[in-house]
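Could you have a look at this structure, given as structure tokens, before my questions?
What you see is the complex with one protein chain gone and the rest in place.
Going by the order they are written in, the chains are A and B; count residues from 1 in each one.
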Amino acid sequence: MSDPAINAITCPACGGTVEMRAAGYSVTIVCQYCSSVLDVANPDVRIIERYQEAARALAIPLGTRGTLRDVEWEAIGYLGRSEGGYYPWEEYLLFNPYHGYRWLTTDGRGWSFGTMLTATPDYVSHGVLSVNGETYDAFFRGDAQVDYVLGEFYWRVAAGEQVQTADYVRPGTMLSFEGNESERNWTLNELLSPKEIRAFGVDPPRPWPGSGRPPLPHQPSPYGANLKSFLKLGLITFAALIFIIILFGRKGEPQAFTMALTPGREAISQSFGPIMLPRPRQAVTISAEAPGIDNLWVDIDYALVDRKTQASYEAYGLVEHYSGRDSDGAWSEGSRDKTTKLAVVPAGTYDLVVDASASRWSGSGSSSSYATDGWSGSEPSVSLDIRIAPGGFFLSNFWLALIVVIVPIGFLLWRHASFETARRNESDFAASDSDDDEDDE
Amino acid sequence: MLSVNCPNCGAEVVFRSPALPVKVCDYCRTAVTRIDDGVRAAGEMAVLPFDVSPIRIGTRGRFDGQGFDVIGRVRWGWSDGAWNEWLLLFADGRDAWLGEAMGQFMLLFEKPLEGSLARVVSRLAKGGDATIGDKAMIDGIDYQVADIKDAVCIACEGELPFTAPAGWKVKSVDFRSNTGACASFQHDGTEASLYTGRYVTLAELHPQDLRALDGWTIPSFAA
Partner (left out) sequence: MSKGSFLYGLWCCGVVALFLMSAFSGYSPFADGGRATRAGFYAGGPNHK
């Protein structure tokens, strides 16, 4: 056996039959035919305000049913609201006799599903409240008014009615306060996905940035979730790179040779070997050091020559060191040692051919520590120590890999930040430039 | 359980709780009141207006592990609306009220007005006033006054702890907290009473035998 769910009343203003869908709860009905406001709190229906105008066509006609979050709801009331005529938004009152009331709210940028709270939020700190252990940040404060009413409501609603409002947000949810001297209500508005709102036959609005309007205050960043997994993947990749360096970055046993060079003389060519390269392909690390040199540079040409094939792998090295004194005091620059790396050298037995020459810097002006004119005497020879080892690790490869890994994260971070800036700019509590934005509108 | 015949129409009237003195006859709406040597008629009660409440007399449920039956109802009205208070009889003989307003439910047990009372409560008990936002500590829980109404009894049905004649005026003050705990204070000019409990959803009460309504599916939690 089932009881009727609809109570039909006759509008005393126009005589039309108005269906009351929440009998026993509803207090006010706005007639769908003549827009007159009726008091239905008592069995004798009274006219509060008489009108004779056609009802507005609604995106969700009253009486429409839809299933949201596993519960079927019927739209029974509609409010057109605004902040003193600005920032208009719409609210639909939803009803299910077994689940009570809910709200469907939109300002054209998205739809939210509102549930009135039975517990007051906890105060966390200035501008921060918490509900069910989740925190909400202050976003907006104002006065809301009712501009247009249609359908039935569980309170005495009238166009022009004003309440104070405050909105607190976290991604995906808005906590809204409405209050006056006799009532204080808190509502949790969950942002609905475009798919969910189709349940009420509504075409979802285009989301930011396609909408051309700022994001909703409680719109989660579309990049937020990706950003987290990107960071995770980036860290895993970083660990993998480090692991590879540890595994393959080791050098073999070095061999050391020494050459003696006289500055200003012709280049000396010397061959050292044999040098065994065991792996099919490898880097070769050659380091040169000229201890104690000053105001000298040493050009070094290396050629690693395969004894069997005569294939030559070549590189250039330079050690130099200069010093002096000028009006700022003593200075020095350059490095007395230099590491040179050869890439992809095949396995084999090699000779290292070194062509090296040392040159003295002739200096400039009186700041030089050497008198340059007429210098031709016998210079002391310079010793050049050369160490060669198979293997070695290119730090530059690592930096390149790291940049390539980080660039997408940086791009996403930038997108996320520009979304968050666009979102926060709408807030009363935004930092710095929010006031300018308001003046522009 | 006590079964008597209605002094007015002769129909069978069953008192399920020995603690409740009044039962409204299901047939002629006469308030049948228990007296020392039987029962007497205490006037005819008003007809309940139509509503779409999902609860009805006979609905069963569970709260904090205890089974209950809905055995009575009082409907209250105020200048801007109306609400139901359903009387629950628990298996252990206790009774409680399930307040139903604006589609939300409060389950409340009566708490004797004795011992040290919160300032607002003792002021109200003396016939004084309260304002929205007034704080009150009851049983270690911080409450705030959320709602103050002058209510009038519209109608009643079933078993009740008192006769609830239509037109009976009561001042009703609701308290809320940040945990979902709630309290309600009522004063009819001569007697004051305090009820404490918490907000519940219908699903939490594991209800059975809910009222079926045309065009609506009874939720799975009640099937």
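Assorted remarks:
The rule is simple: a contact is a pair of C-beta atoms (placed from the backbone, for glycine too) under 8 Å apart; a residue touches a chain by one contact, two chains touch by 3 or more.
Keep in mind that this is a model prediction, so the values were computed, not measured.
Shown chains touched by the hidden chain across the complete assembly: A. Checked against the full complex, the one of A:158, A:343 or A:417 touching the unshown chain is A:343. Of the options A:226, A:255, A:270 or A:425, the residue whose C-beta touches the omitted chain is A:226. From the set A:25, A:361 or A:419, the residue in touch with the chain omitted from the display is A:361, counting the whole complex. Chain A meets the missing chain through residues 225-226, 229-230, 233-234, 236-237, 240-241, 244-245, 247-249, 279-284, 297, 299, 301-302, 311-318, 320, 322, 324, 331, 333-334, 340-345, 359, 361, 391-394, 396-398, 400-401, 404-405, 408, 412.
In the analysis below, only the chains that are shown with their structure count from here on.
For chain A in complex with chain B, the residues that touch the partner chain are 1-7, 21-25, 27, 41-43, 71-72, 95-101, 116, 118-122, 154-156, 181-184.
Every residue of chain B that touches chain A in the complex is listed here, in rising order: 49-54, 77, 80-82, 84, 102-104, 132-133, 144, 146-148, 176-180, 182, 199, 202, 210-219, 222.
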